[in-house]
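Note that one protein chain is taken out, while the other chains of the complex remain in position.
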Amino acid sequence: MRAMGILMSGTMTTPGRAKIAARHLRTDKWWVQPLITVAVLVSFIIYSTWRAFENAHYFVEPYVSPFYSPCLATSCVEGSSDLGQPFGSWWTFSPSLIILLFPLGFRMTCYYYRKAYYRAFWQSPPACAVAEPHKTYTGETRQPLILQNAHRWFFYAGLIFNVILTYDAILAFKNSEGEWGHMQVGTLVLLANATFLWLYSLSCHTCRHTVGGRLKHFSKHPVRYKLWTKISELNHHHPKFAWISLIGVALADFYVRSVSTGFITDLQIF
Amino acid sequence: MTRTAKFRVWRGDASDGALKDYNIEVNEGEVVLDVIHRLQATQTPDLAVRWNCKAGKCGSCSAEINGRPRLMCMTRMNTFTDEETITVTPLRAFPVIRDLVTNVSFNYKKALEIPAFAGPAHLKPGEYRMEQIDVERSQEFRKCIECFLCQDTCHVIRDHEENKEAFAGPRFFIRLAELDMHPLDTLDRKRAAQEDHGLGMCNITKCCTEVCPEHIKITDNAIIPMKERVVDVKYDPVRWLGSKIRRREGL
Partner (left out) sequence: MTEIERHSFDVVVIGAGGAGLRAAVEARAAGLRTAIICKSLFGKAHTVMAEGGIAAAMGNVNSKDNWQVHFRDTMRGGKFLNNFRMAELHAKEAPDRVWELETWGALFDRTKEGKISQRNFGGHEYPRLAHVGDRTGLELIRTMQQAIVSLQQKDAVEFGDAEARIKVFAETTITEIIKDGDRAAGAFGYIRETGNLILFEAPAIVIAAGGIGKSFKVTSNSWEGTGDGHALALKAGGKLVDMEFVQFHPTGMVWPPSVRGILVTESVRGDGGVLRNSEGRRFMFDYIPEVFKEKYAQSEEEGDRWYADPDNNRRPPELLPRDEVARAINSEVKAGRGSPHGGVFLDVSTRLAPDVIKKKLPSMWHQFKELADVDITTQAMEVGPTCHYVMGGILVDPDTGAASGVPGLFAAGESAGGMHGSNRLGGNSLSDLLVFGRRAGAGAVAYFQSLSGNTPKVSDASITKASDHALAPLRNPGGENPYTIQADLQQVTNDLVGIIRTKSELEESLSKLKGFRARLANITCPGGSAFNSGWHLALDLENMLLVSDCIAHAALIREESRGGHTREDFPKMSAEWRKFNLVSHFTNGEVAVEKLALPEMRDELLNLFDIEELGKYMTPEELTRHSKGANA
């Protein structure tokens, strides 16, 4: 999957195959799905990149934006660091950049996103039975794509982030004065964000494999089998959770930013 | 209720061919294969078409209908509008023999490359004991009717003939998964899947699952689990170390 060559692909030119010049004969709107994927992912990348570099408006008591949590450098605004500031003062870039690699890596190596971006961005293939515009193809057999096999490590890291963001959602049961036992709209936003991130992580194929998929005999591990059954059900909805949690995390960040800049007022529920 | 439908059918052989237009009678309740048969019986007696059971069980009548790999016997005519022109071509990933018939011997060659089931030597026929929950995963893959639509749609070989040497294709990834998940199979299929059968070339774009007439979840239930199992033995240092320290048998 390297060189983007001229339109020259096996479907149309391989000797012996039916000579059909068309790249495809589909009559449906096969290009809609990849187009939506591109639109959503590009929007997210633009927004998240801007926000990661903005290095501001990511904390407003009691909320910390998921793009900046945990905030690990000395430059973090006061109150935003759940886990201290081990990176100290030598880190001069946005503290978001320290942690962004992990959720990014988790999503980049995710089996569902791989399908989505291989199709939409790399057009390999753009849709089923639509010829791809590449001369050669080696799939995930060599660098860098062989690194997709590291998905499970990102999954483990992602779990740690889920714990931290859940902790952030619990902290959101404070009010803007730091007093416990309150709930605002922001609390719900962070709760929803954490919930969908958990659903996304737990429904993932690696999770399914780890809890039970790797077993040869389910009957010898009844508990893991039960878990595997549940995770398998969730796994059907993995693509859905992937999109909801992606948009959710951006919305959660946007909410925190909006409250922080005073763009909106965080409504108190109790 | 009878109407006339517009069909474009690819006619030709390995040397040359073209899409030809036909107007054919269609009755209520028919499928594409019925219409092709009527074409054969009334207008083109030598039209080459491969079919057997007409019930979606044998996987013979694979073709591409409006550009999508499908079984002709499982494509109902009422899924098209009356005005639509229905294009039928042979599978485009395999060499054509004539008209709608392709040479699918690639698949039989690949079948030969996958080592057969190897049961435990100490068990005699009749002594096999397996739990239902332990056979269910493999049973899903044994639903395969070998229509080879997944092989046809897979861009790894559809768009890259040169990959046919190294790549077994989705049909045989489910075969490998079936054997690896078989409670009594004694061979290790994981390394072989990656090293001999080209599992790593799959980029899980799921077209195989999309076209499977048996609705086998090829990607989610076979290919991805196999990729994870490959990671266990090849790309996961922790698991690798663990397996060196204590051999975990009978998982």
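The first chain written gets the first letter, and so on, giving A and B; residue counts start at 1 in each chain.
Just so we're on the same page, a contact is a pair of C-beta atoms (placed from the backbone, for glycine too) under 8 Å apart; a residue touches a chain by one contact, two chains touch by 3 or more.
All values reported here derive from a predicted model rather than from experimental measurement.
For the chain that is not shown, the touched chains among those present are B, taking the whole complex. Touching the chain that is not shown, out of B:Ile145, B:Ala177 or B:Cys207: B:Ile145 (per the contact rule at the top).
When the full complex is taken into account, the listed residue touching the unshown chain is B:Met130, out of B:Ala18, B:Met130 or B:Val238. By the touch definition given at the top, chain B reaches the unshown chain through residues 13, 27-31, 33-34, 40-42, 45-60, 74, 76, 78, 97-99, 101, 103-104, 108, 111-112, 115-117, 119, 123, 125-126, 128-132, 135, 138-139, 142-146, 179, 182, 185, 214-215.
As a convention for this text, only the chains that are shown with their structure count from here on.
Mean C-alpha position of chain A lies 31 Å from that of chain B. On the chain B side of its complex with chain A, the touching residues are 10, 12, 14, 16-19, 64, 66-69, 84, 87, 89-90, 92-96, 102-103, 131, 133-134, 152-153, 155-163, 181, 183, 198, 200-207, 210-211, 219-220, 224-225, 227-232, 234-236, 250-251. Partner chain B is touched in their complex by these residues of chain A: 1, 9-11, 14-20, 24-28, 111, 114-115, 118-119, 124-125, 128-132, 134, 136-141, 145-146, 149-152, 205-206, 208-209, 213-220, 225, 235-236.
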